[in-house]
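My questions all concern the structure below.
Yeah, one chain of the complex is gone here, protein chain that is, but the others are all in their spots.
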Amino acid sequence: MNIVMKWIHLLGSPPYFYRFSGKLLPWLTVICVGLLVWGLYGGLVQAPADYQQSDAFRIIYVHVPAAWMSLFIYVSMAIAGAIGIIWHVKMAEIVCITSAPIGAMFTFLALVTGSLWGKPMWGTWWVWDARLTSELILLFLYFGVIALYRAIEDKRMAARAVAILALVGLVNIPIIHYSVEWWNTLHQGPTVTKFDKPSMATSMLIPLLVMAIAFKVYYFIALLLRMRTELLQRERNSKWVKELVGLS
Amino acid sequence: MSDIVSLETRNLECIRDDRVLFSQLNFSVKPHQALILEGDNGCGKTSLLRILCGIRLPDQGQVMWNGLSIQESISEYYQDMVYVGHLDGVKGDLSVAENLRMCTALGSRSGMSIEDALNKVSLSGYEDVRAQVLSAGQRRRVALASLLLKRCSLWILDEPFTALDRTSRGVFENIMSRHLNQGGMIILTSHHSINLTDSSVYVINLSA
Amino acid sequence: MGEGTGGFVMSINEFFNMSGYASYVWGSFGLAFVMLVWQIVQPLMEKKAIIESILKNQLRRRQRQ
Partner (left out) sequence: MNDSLYLAFWSLLRRDLLITYRNRAQAINPLLFFVLVVILFPFGVGPDVVLLKTMAPGIIWVAALLAALLSLDSIFRSDFDDGFLEQLVLSPHALSVLVLAKVIAHWLVSGFPLVLVAPLLAVFLGMPADAIAVLVLTLLLGTPVLSLIGAIGVALTVGLRQGGIILALLVFPLYIPVLIFASNAVQMAMAGFAVSAQLSMLAALLLLALALAPLPAAAALRMSLS
């Protein structure tokens, strides 16, 4: 057990983390590209057209994984923030800050693909559907986090502010989701919400799960890249950065 | 006062926008001692004071109060410490007495009445004066009067003598000396020379 | 479109046509591709800029000594 603890402790030191992530990234990229190709092939080619929505339903292979990721990243951002505040783990603070733009990107992607999917089905670009509305609010939560981080000069202070905001947001997400669902079914009546996934034959479902995993691996890659950049920025006048820069 | 009463720092370090203000800073202050922090502007005197108060987190190292890190024993530490920063914390809309009553309600009380405290800082009779009509020097003395109203052994003062005239400075030096004689501790920054009668005064120059 | 994989050659234009919804499907996937690539490229560009600025500082510091 203490090997894991030692390794986690080692990861805490920026130079070790930088080298370790450098070695890890190529492998992750290979895995990610492989999963994406498999998922896209499964989703775009193999999966039979949906009897009702025909080929337009294939948009779910981007929309649904992106929506899952937007929530997943917000939760992991808030947890990383909490670890950063409570145990003053610098790396957790950096994970919290660097996850925000990636999460915002996935949320925006989920919104746009949601409306692109809605247009052919219901003729309008925007539907006040419960899921899409929650996604829209989540996007504003992300914008709040990013705007707050940019507004504070001292980066250590900004990291603590963002962590507090992310935690407050995390507590509010279920409340917002429940009240939007309630608000939505109230005005429209309890029809099946428009964005329920069509009944999934396995050949449709597998590519969806593969895409979801591919997005998670992608998130890990983008996170590591952003963390490396943030580390260089923060430790720009420390010895290990100078050596590293001097070499390359 | 128990004998282990002391404020101690262990290799304290502070970085402000990529500049290391100080590092590996170790010192301790015991009862009857005063510590004067000197150094030119921007060398981190105020940052150090704010770290000692626990307002700001140090980048490295720890501040210990009675052998315990202040993060763990924050409420005991604040029970015994009072900080007067650049800002006096005096509200213009309230009268002097109302301001002082609020300050004492926040922390532990020394039992001294507001009138006595104001007499000691030669502001007697100013109880009901609205604080916004006071001069900067008078407002500073109101902030210093709140020190007397609190039962705190450790005083942390950020340039207490700004805006004070010569006589007030003399008055406050006596107050500080008496506090030290009674076993109090003082950490302060100042550009003026300070003579505290017969108490052990140490000086640390941050920009040395 | 044929069941399962179907004849690959025959369905090429159907594949791109997406039974009339091409612009929506390929719009979504295109946007996804652009955004995913941008999230990778941006930090790399930033990193390059930081490294250059550090090198410039080192150079200037060496000239000063």
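By letter and in written order, the chains are A, B and C; residue numbering begins at 1 in each of them.
As a working rule, a residue touches a chain if its C-beta (ideal position, glycine included) is under 8 Å from a C-beta of that chain, and two chains touch if they have at least 3 such contacts.
Quick caveat: nothing in here was measured; it's all calculated off a predicted structure.
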| item | value |
| --- | --- |
| Visible chains in contact with the missing one | A, B |
| From B:F22, B:W65 or B:Y83, residue that would touch the chain that is not displayed | B:Y83 |
| Sole residue of A:L28, A:I79, A:M121 or A:I176 that reaches the chain not shown, by the stated touch rule | A:I176 |
| Residue of A:L44, A:I79, A:M121 or A:I137 in touch with the missing chain, whole complex considered | A:I137 |
| Residue touching the undisplayed chain, where the options are B:R50, B:K120 or B:R141 | B:R50 |
| Residue ranges of chain A at the interface with the undisplayed chain | 85, 137, 140-141, 143-144, 147-148, 151-152, 157, 160-161, 164-165, 167-169, 171-172, 175-176, 178-180, 182-183, 186 |
| Contacts of chain B with the absent chain, listed as residue ranges | 50, 53-57, 75-76, 78-79, 81-83, 85-94, 98, 101-103, 105-108 |
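Here is the rule we use: only the chains that are shown with their structure count from here on.
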| item | value |
| --- | --- |
| Inter-chain centre distance, chain A versus chain B - centres from mean C-alpha coordinates, in Å | 47 |
| Chain A contact footprint on chain C (complex, rising order) | 1, 3-5, 15, 18-21, 24-25, 27-29, 31-32, 35-36, 38-40, 43-44, 46-47, 50-51, 53-55, 58 |
| List of chain A residues in touch with chain C within their complex | 40, 44-46, 48-49, 54-56, 58-59, 62-63, 66, 101-102, 105, 108-109, 112-113, 116-117, 119-120, 203, 218, 221-222, 225-226, 228-229, 232-233, 236, 241-242, 245-246, 248 |
